[in-house]
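Only one protein chain is missing; all other protein chains are in place.
Chain naming follows the written order as A and B, and within any one chain the residues start at number 1.
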Amino acid sequence: MLFTPTVVKNLLKKPATRKYPFEVREPFPKYRGELVIDIDRCIFCSSCERKCPSQCIAVDRDKGTWQCDPYACIYCGYCVDVCPVKCLSMKDVHRKPSTEKTEWIEQGTPPRHKKKETPKDAAPKGTAPVLDKSAAAAEEAAPAATEVAPEAKAEERPAAKDKKKDEKKGKK
Amino acid sequence: MATTVIPFGPQHPVLPEPVHLTLKVEDEIVKEAIPALGYVHRGLEKLCEIRDFNQMITVCERVCGICSMIHGACYSQSIEELMGIEIPDRAKLLRVIWSELHRMHSHLLWLGLFADAFGFEALFMQFWKIRERIMDINEATAGSRVIVSVNIIGGVRADLSPDQLRWILSELDIVEKEVRELQDTMMNDYTIKTRTVGIGVMTKAQAWELGAAGPTLRGSGVAQDMRQQGYGGYAFLDFEPVVETAGDCWARSTVRFREVLQSADLVRQAISKLPEGELAVKVKGNPPEGEVYHRVEQPRGECMYYIRGNGTKNLDRLRIRTPTFANIPPLLAMLPECELADVPVIVLSIDPCISCTER
Partner (left out) sequence: MKGKVIDVTLDNVVGEVMNMKNDGQRLVSFSTYNAGEGKIGILYHFDKALENTHLRLVADMDKPIPSVSGVYFSALLVENEIRDQWDVKFDGLVLDFNRTLLLDPEVTKVPLANNLKIGPKN
């Protein structure tokens, strides 16, 4: 008899829990769920690599690769704060559990050093196809990153860079 | 009477973490307890040799899973003291808000586990249901449920918008109302009283001499709380430590229960006094040569940091003394002459956090 009001209340109330896999709560917008990189905007400055507390990021400036060990990442978001071009961001949904260990390597276009440009300029036709390949590889690695057709984009960018180079040459 | 040796742990249903106690038992009465630690020793203090002083914040946050915010704040405050940095008032009070939210969810977690230790499953679920609201606040405002990671040297890196502040206040009202509904059960229930009153008694003099910390100390009638020092934003707030005098398991659980309500009050005070302004100041250079000793109050008690800088980006020495480390000797004094069936309740009443202890 003592518990009748409580029992009636509890029968009419909604449960406090959710049926998780079928019913998922809306994520909070600021949640640090998964690190994502827009590799096309990355300038390979290695700021994230230096700042990372768990040393899970490896940036290779010459090859144009950005590598992250997702199992070492602690999702602190320091790299997002430090990135000068804001190409790193945090998705508000965390990664689903997986049965295999995966590697996460992003291939982008390495920036050209001012000093290194001079020898490469001798054979501009030779460098262009290499860049095409690397950009295409980046598209393959992250197919959902952009909707632009890979070939069109790959052709566009080196051309634009060549133009800039020509301008610089002219100034010299 | 013949002595029997009964091992308690390292895996025991009341504790999610591994600690071992060798109990020497005569009949049903415990005569002596010898601890054995070292099952989760990680050697975090050594990491300051290769991680720079900014990266060490994330390491300190991971000393303990439950009071991570306060570890981070304590480390940042120590480094700021070493480098002579004065952080903005807004940053100080924001640190207080997240710290007190952490204290609330830690105490609610403990109250649930304590109820679970003497088999009160329904109460356990109620406390954890309430706790979920605070975890949601953490997740929505700072980006993570437990390791909020808001501290940087020189301030904080997350801000609370007016909308979020209003939402926190309304959530706190619900939390406080729901906690008060459980007050009568937690303090006056017949079953709980028979399991806790007069169990594991520690007198005021004993607690002081054995170096107890936090609720274990205040449950024995010593009004000492590190927040009285007025470090950080606590200088702006009205604060009075919660004290109980009985010194038994009931007193310790009551201290924690009342601290949940007190923390809710401190969050409200901090929000009402939150000034506009910068979140962080720019920090230049490395920590200079010198040493700093800083103490803060964590949910489990007083936590001490000793830091020695050497002028480079790496620290010379980082020493962390966590509250449970101080509370193990009092536990060893509480256990003799208690019944074997009460051991889980007494062990849990100091709120042991073994990963903290071993770092």
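As a working rule, a contact is a pair of C-beta atoms (placed from the backbone, for glycine too) under 8 Å apart; a residue touches a chain by one contact, two chains touch by 3 or more.
Remember, predicted model here, so these are calculated numbers, not experimental data.
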Check: Out of B:Gln164, B:Gln224 or B:Asn286, which is the one that touches the chain we can't see?
Finding: B:Gln224
Next item on the list: Pick out which of B:Ala91, B:Val156, B:Ile328 or B:Cys353 touches the chain that's been left out of the picture.
Entry: B:Ile328
Next item on the list: Out of B:Leu37, B:Leu113 or B:Val201, point to the residue that touches the absent chain in the complete complex.
Entry: B:Leu37
Next item on the list: Would you write out the residues of chain B that touch the absent chain, in ascending order?
Entry: 34, 36-38, 41, 43, 45-47, 49-50, 208-211, 224, 226, 228-229, 290-295, 302, 304, 306, 308, 316-317, 319, 321, 325-326, 328-330, 333, 358
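As a working rule, only the chains that are shown with their structure count from here on.
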Check: Once you find the CA centre of chain A and the CA centre of chain B, what distance in Å lies between them?
Finding: 36
Check: For chain A, which residues count as touching chain B in their complex?
Finding: 16, 28, 30-32, 51-54, 74-78, 81, 90
Note to self: For a test of understanding, state which residues of chain B touch chain A in their complex under the given definition.
What the structure shows: 51, 54-59, 62, 129, 132, 136, 139-144, 147, 149, 157-158
